[in-house]
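I have placed the structure first, in the form of structure tokens, so that the comments after it can refer back to it.
Missing here: one protein chain of the complex. Every other protein chain is in place.
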Amino acid sequence: MTEQNLTIVQAVRDGLYTEMQRDDDVLVMGEDVGKNGGVFRATEGLWDEFGDNRVIDTPLAESGIIGTAVGMAAMGLKPIPEIQFSGFMYPGYDQIISHMSRFRTRTRGRYTLPMVLRAPYGGGIRAPESHSESKEMFYAHEAGLKVVIPSTPYDTKGLLISAIRDPDPVIFLEPKLIYRAFRGDVPEDDYTVPIGEAAVRREGTDVSVFTYGAMTRPTLEAAENLAEEGIDAEVIDMRTISPLDREAIVESFKKTGRAVAVHEAPKNGGLGAEITATIQEEALLYQEAPVKRVAGYDVPYPLYALEDYYLPSVARVEEGIRETVNF
Amino acid sequence: MTEQNLTIVQAVRDGLYTEMQRDDDVLVMGEDVGKNGGVFRATEGLWDEFGDNRVIDTPLAESGIIGTAVGMAAMGLKPIPEIQFSGFMYPGYDQIISHMSRFRTRTRGRYTLPMVLRAPYGGGIRAPESHSESKEMFYAHEAGLKVVIPSTPYDTKGLLISAIRDPDPVIFLEPKLIYRAFRGDVPEDDYTVPIGEAAVRREGTDVSVFTYGAMTRPTLEAAENLAEEGIDAEVIDMRTISPLDREAIVESFKKTGRAVAVHEAPKNGGLGAEITATIQEEALLYQEAPVKRVAGYDVPYPLYALEDYYLPSVARVEEGIRETVNF
Amino acid sequence: MSVLQRDPQDQVRVLDEDGSVVGDVPDIDDETMVEMYRYMRLARHFDTRAVSLQRQGRMGTYPPLSGQEGAQIGSAVALAEDDWMVPSYREHGAALVRGLPLKQTLLYWMGHEKGNEMPEGANIFPPAVPIASQIPHATGAGWALKLREEADKAVMCYFGDGATSEGDFHEGLNFAGVFDTPNVFFCNNNQWAISVPRERQTASETLAQKAVAYGIDGIQVDGMDPLAVYAVTQAALDKAKNPQEGECRPTLIEAVQYRFGAHTTADDPTVYRDDEEVEKWKAKDPIPRLETFLRETGRLDDESVDAIEESVKEQVADAIDAAESDPRPDPSEMFEYAYAEMTPEVEAQYEEFQALHEKFGDEGFLRE
Partner (left out) sequence: MSVLQRDPQDQVRVLDEDGSVVGDVPDIDDETMVEMYRYMRLARHFDTRAVSLQRQGRMGTYPPLSGQEGAQIGSAVALAEDDWMVPSYREHGAALVRGLPLKQTLLYWMGHEKGNEMPEGANIFPPAVPIASQIPHATGAGWALKLREEADKAVMCYFGDGATSEGDFHEGLNFAGVFDTPNVFFCNNNQWAISVPRERQTASETLAQKAVAYGIDGIQVDGMDPLAVYAVTQAALDKAKNPQEGECRPTLIEAVQYRFGAHTTADDPTVYRDDEEVEKWKAKDPIPRLETFLRETGRLDDESVDAIEESVKEQVADAIDAAESDPRPDPSEMFEYAYAEMTPEVEAQYEEFQALHEKFGDEGFLRE
């Protein structure tokens, strides 16, 4: 297989391209995805390649975008609506919660929705208000959906292809902070990375650090820094938020007995709580310290002058890990 | 103070009436709240009393209802929009998340939204699809909002009055399963029950059971049943979902060392996870058993023929408590 | 001039309240006309029985349709076999025409998802409870047909007057206009959205004129005149599939009608509306209107009416028997249909559930 060296956003594009080549039922739709190639260029060139019927610029209406995609998917197409920023999924929230997640159950499988709802998510790019949302739990708390967040170019393409082929609706959130932050090898052909499986990004024995998306990098950086202090942290990238790879969580935790959860989403009701609860339920007896949550604060995400104080920083992650190891 | 013997839905009405009498800026709006008095009769008679300008039947449009209420509140009125069922808050979700929660932060307090968004929530009444939602975490995960769920007539009126007087926006979810299930003494005058304080419903020493809303009653029933088996459970009604009374959680847990969380909301990302995480963070050393979550399953809420299997039943709660005590 | 080229203010009618012809009778063969009548009788009788099942505690909340049979049957009969129908929650009558067995409708309102196992080829979407939320689905479905070059099929979407106030109405129709999708948007304006009257819903004089906002055609029809409804729907479906040069495919039809009964069995309409108003509209009842026309044109007589009455009763009784003797759904269904394949989380919860169920039996779960 030929390898390419791609950024995450290029891997998104490559994943879309690959599946659109393979399967005529796959189409892309949303605001500015056509000629403009998406505001982040995630659909660049696709319109030239596949034309107006498969790369569709829509009116500015998120409920319309998601709702019509539901209708298309029920008819057997495989639409991939893009919402320009995850903070603009809310006007289409009813379609996600009341319909995307429930068509299969509602009809005992007569109608299913093989669709993928993509959106860039997360903070840190000095963007205006509403452009820095990290609210994956709004979707993880709703059964019937799968919620995927990649953190590397390889995973991005592989998970996206899995999502497109998944017979169930998938919410695919892309960490825009690292859309172009680095490159990675990505096979040119199609391949899949399974939904629902976490990845160990750094093996370690002292503490398990669970994270995902754009926080994976500062977490790894913190772990490397702490290695110099003699702390050997295991870093696990969850990759899928729902269904959560609880086996991976428990397995790592049984080894280390200590855990930290890192996410930019608000702490209250964030994935950190769910990870903690899982550890509780399945590995309490291994536990040597409280599970520490290093997360977004429970205040509205500030305008960008303060966003660095809001987001978990390397120092905060380090301190969280230290606190846990030294408990 | 004269006492009345009221149901929860009557206490809602009484709270609205009391505050509307006291404060001309308070008004009620929503679908069928006027002449019809609300589909659950929560606004019965208010239209006769206060007229068309303070008890307002609106067009069928939740984003319009919440969005215009935001505009009214920014201008200093105190609107109390009703959404007919909490499952119909989603079309207005953007207004809740992007605006209700953020006007104060956005303007450094120049504009604030003294509004209360009311909706009946929860399952168990053999209603059609979308009428049994228990998704309080969708709001608790968003900073800038307060989320209140009463479980007794007394609290209902007192918390509702607190919510109306609160300078910040409050989501007030009413457990419709027990709207008319029992009566309680409710003072005729105005009084408040503070937002953010849990209530011990049953003292006990063996295990702390945290619950709220409609699940409070089966939980208390389970606790009574278990008393016969020699298990002495403390039952705590959280009453406010956000901000959560973490002090009450920790205090009770330090006494018992064991905890169960009971809610009808889905388990994954539910309040049980947040309660567990809190215990972890603040009272790990007291812990003698995993925190058990007895919650809604992570599947779409079924049509009513199966809803009893979905909702935590007395037997399920009992078993959860037993498991925790016998760990 | 096509029936669609009228001013949206100008209501299309074929029969007056007495069943006399006041417009162009559409070209429908006799058999189909009688069938329309039979469907209306069937829907009406089903409705009466369903309400009483609910009263007897044998069924949950149910939304009656009496008064709206003309609009439902008249429009559904105009659909071709390959067309699709996207309903709200009140189109039991229209669904019947599409081949959804009454038993299914009963099961749905008895709280079984089984009711939504649409028969292959019926081409019906499941009922949508959140108001107007099905409208974008219909547009998407029509759009899918067009993208697949199957725009010789159309998708009809039903919704109420209240639904026109929701954002999804706006977004769904606007997309249809922009992408010129083969859709018919059929608004059952029954004058009430629960207790909120039509005038409180919007300040526009008609609902049909809202089409102007989307650059599509809008037309108002007497919704209690099944022949007028048929004519208008037929024309709209035709245009959706075969637009002439310069014509748009989608149409918004406002079918003016009345709900005779309660909004649902949980509603008490006497709180918010007068008997007088109800009586006024009952005079427009679509069933006697069509019956008079059919009798007067020799398509129906006492005998055939009696036979229809008999067969309708039997059909409904059989459906009720069948629904009530259907096995309770198994709790496992809750877990089975959430995803194509159970996720580990769902599986673990299913196992926990099974263990509890084994231990406590149904008594451990069922209330009362």
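As written, the chain order gives the labels A, B and C, with residue 1 at the start of each chain.
Rule of thumb we're sticking to: a contact is a pair of C-beta atoms (placed from the backbone, for glycine too) under 8 Å apart; a residue touches a chain by one contact, two chains touch by 3 or more.
What you see is a predicted model, and the numbers here were worked out from it, not measured in a lab.
Although it is left out of the displayed model, the omitted chain contacts the following shown chains in the full complex: A, B, C.
Which of B:Leu16, B:Ile83, B:Ala119 or B:Ala143 touches the hidden chain is settled by the complete complex: it is B:Ala143.
Touch with the chain omitted from the figure is made, among A:Tyr90, A:Tyr111, A:Tyr139 or A:Phe253, by A:Tyr90.
Within the set B:Lys35, B:Arg183, B:Arg202 or B:Arg246, the residue that contacts the chain not displayed is B:Arg246.
When you scan C:Asp47, C:Asp180, C:Asp222 or C:Asp267 for touch with the missing chain, the hit is C:Asp180. The residue from C:Gln209, C:Thr233, C:Thr251 or C:Thr264 that touches the chain not shown here is C:Gln209.
By the touch definition given at the top, chain B reaches the unshown chain through residues 27, 53, 58-59, 61, 63-64, 66-77, 79, 91, 94-95, 98-99, 103-112, 143-144, 146, 166-168, 196, 242-244, 246-247. Remark: the residues of chain A touching the chain excluded from display are 31-32, 34-37, 39, 57-64, 87-88, 90-91, 124, 126-131, 267-268, 297-300, 302-310, 313, 315-316, 319.
Against the chain not displayed here, chain C makes contact via residues 165-171, 174, 177-178, 180, 200-205, 209-210, 212-216, 248.
Following the convention adopted for this analysis, only the chains that are shown with their structure count from here on.
Inter-chain centre distance (chain A to chain B, centres taken as mean C-alpha positions): 30 Å.
For chain C, the set of residues that touch two or more other chains comprises 113, 129-130, 133, 167-168, 333, 337-338, 345-346. Multi-chain contact residues of chain B (touching two or more other chains): 63, 87, 90-91, 129-130, 268, 297-300, 302.
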